[in-house]
Structures are given as C-alpha cells and as structure tokens.
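Read the structure below first, then the notes.
Of the protein chains in this complex, all but one are displayed in their positions.
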Amino acid sequence: MKEILEGSHAVAEATRLCRPEVIAAYPITPQTHIVEALAQMVADCRLQSEYICVESEFSALSACLGASAAGSRTYSATTSQGLALMFEVCFNVAGMRLPIVMTIANRAMSAPLSIWNDQQDSIALRDSGWIQLYAEDNQEALDLHILAYRVCEDHDILLPAFVCFDGFILTHTYEPVDMPTQEEVDAYLPAFNPYQRLDAKDPISFGMYATPDYYLEFRYENQRAMLRAKDAISKYGALFGEQFGRDYSGLIEGYKLEDAEIALIAMGSICGTIKDAIDEMRADGKKVGLLKIRCYRPFPDEEIASALSHIKTVAVLDKNISLGSKGAVALEVKDALYGSSIDVYDYILGLGGRDIRKKDIKAIVDLAEKGSGDMFYGLREELL
Amino acid sequence: MGFFLRELRIHGRGGQGSVTAAELIAVAAFQGGVYAQAFPAFGVERRGAPVQAFVRFSNEKIRLRSQVYEPDYIIVQDSTLIADINVFAGMKAGGIAIINTEKAGKYSAPEGVSIITIDATKIALEEIGLPITNTALMGAFAAATGEIEFSALENALKERFEGKLATTNIKASQRAYEMIKGGSA
C-alpha cells in the first residue's frame, strides 16, 4: 500500500517486516529516528525483538556480533563517527561470516564537525568485507533492507551488509513509498536459518586464531564469498522484482545510457537530481546518460565496463575523497575501464552537505566535455 | 492534466514547527492524490536559529533532491527573519508569500508576487495557548493556494497530534483557513 512517511520511518518499518530478533544500536543523528521507531515498536509489541540498550557504537555492533553468532537475525543502524567507532568490529563481523544488516544514514566525517550528508563514512569501510548497497530514494532504501537479508543469509554468501541511504536528504524526507505487507515479506524472506551457531551443548568458537599458514586462505575465502555475492544479489534482486514488482537484479542501473555519448556515474540520492538534469540536457540535444551504482561492494567492474562500451566520456561524481588520491568510486571505475579509450574524469562534490542542483550536474557535463576533471567541484574560491 | 512541479519554501526559527508544517502539508497533499516530498534544510538544530523546510508537489514521482531555490510559494513564520534573510529570493512570478505578522501592509513583495499576511501568532496564542504558529499558517496556505484541501489537512493534524493538542491545532488551522478564504485577514 502506498503511504507517505519519513525515510527513516520507512526503513524502520521495512526492518520490522524483516523480523529481526535482536536489535542493538546507539542513537546518533541522522539515523536516530530509525532506532527510536524500532524501540517504540518493541515497546508497543508491534515487533517481537530483543532491543539491547548499549553505551556506545562499539558495544552496539559487538552485541549484534554475539547475537548473530548465537543464531539470531540481527540489525543495527549508525552513521559517520558512530560507524568509525565500529571499525574494528566491522572487520570481525565480516571475518566471522555473520549476516548482520546495518543501515548507514550516510554522513560526513569530522573534523571539521559536520552532521550533514556525504558518503565518506561507509566508503571508509569499503575494505571491511561488508556488502554495500546504496539507495536512490526511500522506496529503494526500504526494499534493499529486505533484499539484503535474503542475500546475506544465503549459505553460499554469509556476509554482512550496509544498506546506505543519504543522511537528511533521504532519512528526513517525507515521500510516498509502497510498503509491503508482512505476508509478502514473509513469502520472500524465510526465517533465519543460521549456518552454524554458538550452542553450549555443541560448542564452537568464532573468529579463531589464524597463523600465517592459514590467514591468507581465510581472506581468500572472504573474497570469494564477496564475489559470489554478485550473482546472489542479481538472483534475489530478480526474485524481488517478481514478487514486489520492483526489480533489483542489476548491481548497476542505466538511465538513458543506451545511446548516450557522455555517462555520469554516481551513487545514492544524487541520482534522482541527475535524472532530472539529464531530461533537460536531452531536450537541448545533449546525449547524456546515468550509470547508477547500487552495489558498491562487491564492485560491479565487469558490469560497468560492459554498460559503458559505447561511451566516449565518463564523469564520476564522488561524495567522498580518498585523501591523497581520488574519489573512491572514480578509482574503481578507472580500474574497471583499464585499457579502454574512454576518458574518465572525477568530480568530488557535495561533501559535508553542500547542496547539489541540476545546474551543477549540467556544469559538470560541460567540464567533462572540455576534458577538465579530477577536481573538487563547487569550491568557494573566495575562501581559499 | 499536464506535468506540474510546484515548490514551497518555509522560513521559520527552530522550535516554531517549520519542519512539521512541511511534513503535514506533504501528508495532506498526498492524501489529495499527488506526489509530495517534504524535507528540512538541515540547519543547526536549536531553538530560535533560522530554519527552512521545503515541500514539492507534482503529478509525477519526484526525483529532484536539491533544496528549493525558485519557490512558487513561501511561508514566513516569523517576520523578524525578513530583516536578516531575503525570504523572497528566487520566487516565481505569480507566486504567493504568506507572512505571519500583525502589521498587514508592512512588507512589499517583488514584482508578480502577492503577499498574504495573517496574525498567526495571535491565533496560536488564543487557540493553542503557545506562540507556535505552524498549524495556523498551514490553514492559511491551504486557503491561499488551493494546493491542499482543508479536510486533508485536518486528517493530517489528527494523525500527528492527540487529544486536546489535535483539537486546538485544528481550530487554529481552521480559523486561519476561514480568515484567508473570507478575505478578512
């Protein structure tokens, strides 16, 4: 049923429909409303779940780790500094192959202190072994949570996932979403069937000590699971489409890309603004298209190379910066296109909540056409 | 009906309910069968600081995520803001500005923009007992623009507030709605 609600509440409802058995989170803006809403649902008996109050994000994810290892479907949400405090536990969760789903309400990292949106927080965890999905709107954010549990809990995958949606820009926006029913979600997402679990009667340990004779192989197995996740996301994304009418079989998604000469590449909410800008540029005769990356980990390198084979120029819009290098998305797009004759330009923009308008998208296309890129876009020169 | 996208920008101060106003206007518009999007301009969240909130209305799914720079409508919850901020910035010709003030005629609008003033503070103090003016201004917005039906607004207020808070806010909203409809503001 279509209803209008705030993005964070839409995600909280989607999480409820996934029936997490354990939730642990330490509220930090802008993900606050999600866990507030979930706490309320537990208090109102709308959700049968163990809601664990903790004293920090490190503890929140540690509690999730334990709960997941004990065989529970587990959920958390965080952002920016909160995610940074989970850094160590993130690697442990992935290494222990625990299928936890966590919402990231994307936000800038301090210092300078900022509560506003960019994607630096989740990008900084790109090497941690978590699947990373990015939502363009609140419908996608809602849907990707349901998809994420299905993918992560597959015994061929057994990986945790971030579902990333832009802080404030989506978390605090009221817009209509199609909310599935409990029956529909239950039909898509079976009850959690742990591959293995902590059991006093049949004891095992998670996260064992691995000497140099073994560590490399464990990491290799993690990498193989991550690469298998590509097919799993496609498979369960297609199944999602069959059941809910919204297809997520693609790790990437094209918009007016088929006949485009210039392709923009981006992740998250900026894609909506880009689509509106593309419609206007198309009306002026400019053949521009968008390649949206929905799944950043595993990185869809082959999919990107194949989707861009006819393109001359690519402009990557990065809401992050790997300081001392480039934007994280551009780096990997360049790697995916290595050996091709496509010109790839990187634009760092929107950091710390700087608003991005249609005219900015058009200006970036102009810059890319002129061969000017690998730059911060929208700098206030008078401050420098 | 051809494609339309209309935009509202609300200027207020933290604590006056600008964000709630945007949300409830979007809820009411959605009930009226259009796509609506409401979001705040993520400012410093403290009482009294200038804040903005935005609403978009369209007959198609709204993809645009930037803030509103060329509004069709503005609501000014606190007229003291006009001294500090150009609240009229970017307003479209034919636009409507709804200003909370007790001094009708004090403010002049850019060419092509019409101003509707209403003493929402007085209404709020009399009906709710607090100088929180958002619900009165929502009523004025419904009456001045026709973008939302009063009945839809009433439903949205009933969903959001409970008991006496709902009754008093609906009354404030209705009084403002009728004042603007009757042209006696």
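The first chain written gets the first letter, and so on, giving A and B; residue counts start at 1 in each chain.
Just so it is clear, a contact is a pair of C-beta atoms (placed from the backbone, for glycine too) under 8 Å apart; a residue touches a chain by one contact, two chains touch by 3 or more.
By our rule, contacts and distances are computed from a predicted model.
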| item | value |
| --- | --- |
| Which of "Exosome complex component Rrp42", "Imidazole glycerol phosphate synthase subunit HisF", "Peptide ABC transporter ATP-binding protein" or "4Fe-4S dicluster domain-containing protein" matches, in UniProt, the chain that is not displayed | "4Fe-4S dicluster domain-containing protein" |
| Chains in view touching the one left out | A, B |
| Contact with the hidden chain (one of B:Gln37, B:Ser58 or B:Thr101) | B:Thr101 |
| Residue among B:Gln37, B:Ser58 or B:Ser79 touching the omitted chain | B:Ser79 |
| Absent-chain interface as seen on chain A, which is shown | 111-113, 383-384 |
| Contact footprint on chain B, counting only the chain that is left out | 13, 47-48, 78-80, 83-84, 100-103, 121, 125, 131 |
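In this text, only the chains that are shown with their structure count from here on.
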| item | value |
| --- | --- |
| Length of the line joining the C-alpha centres of chain A and chain B, rounded to whole Å | 34 |
| In the complex, chain A residues that touch chain B | 4, 6, 115-117, 137, 168-169, 172-176, 269-270, 272-273, 275-276, 353, 355-358 |
| Residues of chain B defined as touching chain A within the complex | 19, 22-23, 26-27, 30, 35-40, 42, 62-67, 69 |
